[in-house]
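Heads up, one of the protein chains got dropped from this complex, but the rest are sitting where they should.
Chain nomenclature is as follows: A and B, assigned in order of appearance, with residue numbering initiated at 1 for each chain independently.
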Amino acid sequence: MNQPEHPLVIVEHLTKHFPITRGIVIQRRVGAVQAVDDVSFTIARGETLGLVGESGCGKTTVGRTMLGLYPATSGTVLIDGHNVHTAKGRELMAVRRKAQIIFQDPFASLNPRWTVGAIVSEPIRVHKLYGSARERAERVQELLELVGLNRRLINRFPHEFSGGQRQRIGIARALASEPLFIVCDEPISALDVSIQAQVVNLLEDLQDRLGLTYLFIAHDLSMVRHICTRVAVMYLGVIVELADRNELYENPLHPYTRSLLSAVPVPDPKAARQRQRIVLEGDVPSPINPPGGCRFHTRCPIAVARCAGERPAWRELGSHHFVACHRA
Amino acid sequence: MSVTDEAIAIAPRFAADELEAPPLTLRQLTWRRFRRHKMAMFGTMMLVLLIFYSFAGALFFTEDYANLTDTSLRLQPPSREHPFGTDTVGRDILARTIYGGQISLLIGLTAMLVEVIVGVLIGAIAGYYGGWLDALLMRFTEAVFVIPSIFLLIVMAKTFGTEIPDLSLLGRTFSGSVIVVVLIIGLTSWMYLARIVRAQFISLKEREFILAARATGTPAWQIIWGHILPNTMAPIIVSATLSIAAAILSESYISFLGMGVQPPTATWGNMLQTASSDFTKIQNAPWFWVFPGLLIVLTVLSINFVGDGLRDALDPRSRAA
Partner (left out) sequence: MDRTILLRVQDLRTRFHTPEGTIYAVNGISYKLGEGETLAVVGESGCGKSVSMMSILGLIPIPPGEIASGSALYQGRDLLQMTDAELEQVRGKEIAMIFQDPMTALNPVLTIGRQITEVLERHMGMNHQQAHLRAVELLEMVGIPSAAARLRDYPHQFSGGMRQRVMIAMALSCLPSILIADEPTTALDVTIQAQIVELVIRLREQVGLAMIWITHDLGVVAGLADRVNVMYAGFIVEEAPVDDLYDNPRHPYTLALLAALPRVDRRRDRRLKSIPGAPPNLLVEPHGCPFAPRCEFVIERCRAETPPLTPVAPGHQIACWVDIDTGAAR
């Protein structure tokens, strides 16, 4: 995969800290949750970049901060040339049109008091994409069909649908503004296995038909390998490795990536018995007080003295394969 | 969620792809639950009767009749011509309770509206925007909260009590003091609702469907009005219902103290005031205060029952349908 000259999405040194305050009348800042720390990557048009990691690694925060849903503590995010955090007025509306998001929880991501039609037509109304109410309704029905739902369900409420169907409604809503880029924040984690396959196939079809670009945030490494073109691995707020899909899975360089991959269960009993598991000790440290130097050094099986003191540099080792590790 | 709850929740009711009749809407479910609450149904019936009494009763007596003084008939106990007796200036108490009821109920309703508008506005803005605006609004709310409401009522009544002229509305003329009373009660009782609405907004603001609306580019006021408010209706409805009762009681207090609605316009509250001005009257002419008092009690109780019923019916956690 070539690195393009004009990627659709450019994230540079993105940092997001959530302040922890104390005090009743005047709030003093006593610390911060360092959710995302100096994260950089690009996404090319038509590509699907996977962002994986375990809970607390900051991947969801990256997705939301990238779209400006949280203000960034520092760093820049450019989507189709627009700076997300400094855009105002018309330009901000343009960003909101071009970049959309699908959430993990199909129950919480739809307003329970709105009909499906109202939910899916909101982006159309807000961006004034079609003039008359009738045109809007027609467009909503088209979108419902596009995601595989019966168009006559336009007046039903979310609670009348199953989880997989609600997720489709969420996808229809994301498509309504005719976006270029969609952040998929764990879109299938809450669904049953057979429904996951349906939704993933749908996302792929839509990408082919509409030329979409995805950031696919997930913790299911098997699914990420299946759907993504490149994959970035996060740990405690930093990206530790980034490579083309097969390269990452077949030749992982970072010790965390290696242990993560070895922990993923494989539906094959013989392979499972022969596996060399690299089991990490202990729990993930808190992002309020992350370890100094390389954040992974406290659990790393090959850490040395340097790892505790010095933060590893982001280096390219091999074609388009980046790692942040002193020992790689 | 227990396994049983999960088993019941997961069982799909129908595949929405088949266009059968949809299951009960939230509104139908709420009504069903309300119907089961016996006290609430009793309260509703009482309320309907009381409203009927006050408004249809006006067909039997004109307002002039209610205000007609005839000192030769003063202080008569209940009789056939005057089923509730007469007052100190010979006015028919039954007729006065009818017209007084209209005003009392109207005050209850309009004061509730003032309270809901102010309370929701402040609560919504404080809850949604947070930060210094929230801190400012909440300190203000707390300050008003802390001042004893009766004291506030009295002070405001004294200051603004006599400023407004009489008005005519719906074929009736009444003292401008009604408006003053409504405003005073409304502006001194919004704080509780503001707190509740703010809490709801703070919790709903972080829900994913709100984030989705922000990601869509929906402007803030549309999010507040279209997304968050409809999901806050339950506590607002319950609070509004109960505040009608509270407003009627507040009106009785200030009228009783002589600072509410001025005669000749009758309200149940100021009828109590006339009754209490002389201790011997309380003892010797109980019909003065028994009837208006009874009506106040019945109204307030019924509204409270209805409010309780609504609170249970609207509680999303109650699974009984």
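Throughout what follows, a contact is a pair of C-beta atoms (placed from the backbone, for glycine too) under 8 Å apart; a residue touches a chain by one contact, two chains touch by 3 or more.
Keep in mind that this is a model prediction, so the values were computed, not measured.
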- Who touches the missing chain here, A:10, A:118, A:197 or A:317? A:197
- Query: In the complete assembly, which of A:14, A:79 or A:221 touches the absent chain?
  - Reply: A:221
- Item | Touch criterion as defined above, residue of A:260, A:294 or A:323 at the omitted chain | A:260
- Message: Contact with the hidden chain only, please: which chain A residues?
- Response: 54-55, 162, 164, 192-198, 200-201, 204, 219, 221-223, 225-227, 246, 249, 259-273, 275, 277, 279-280, 283-284
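In this text, only the chains that are shown with their structure count from here on.
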- Task: Within their complex, state which residues of chain B touch chain A.
- Result: 12-13, 15-17, 19, 22-23, 25-26, 207-209, 211-219, 222, 227, 230-231
- Item | Parts of chain A lying in touch with chain B, wherever the complex brings them together | 64, 67, 69, 92-93, 96-97, 99-101, 103-105, 108-114, 122-123, 126-127, 149-150, 152-153, 156-157, 160-162, 165, 170, 173, 177
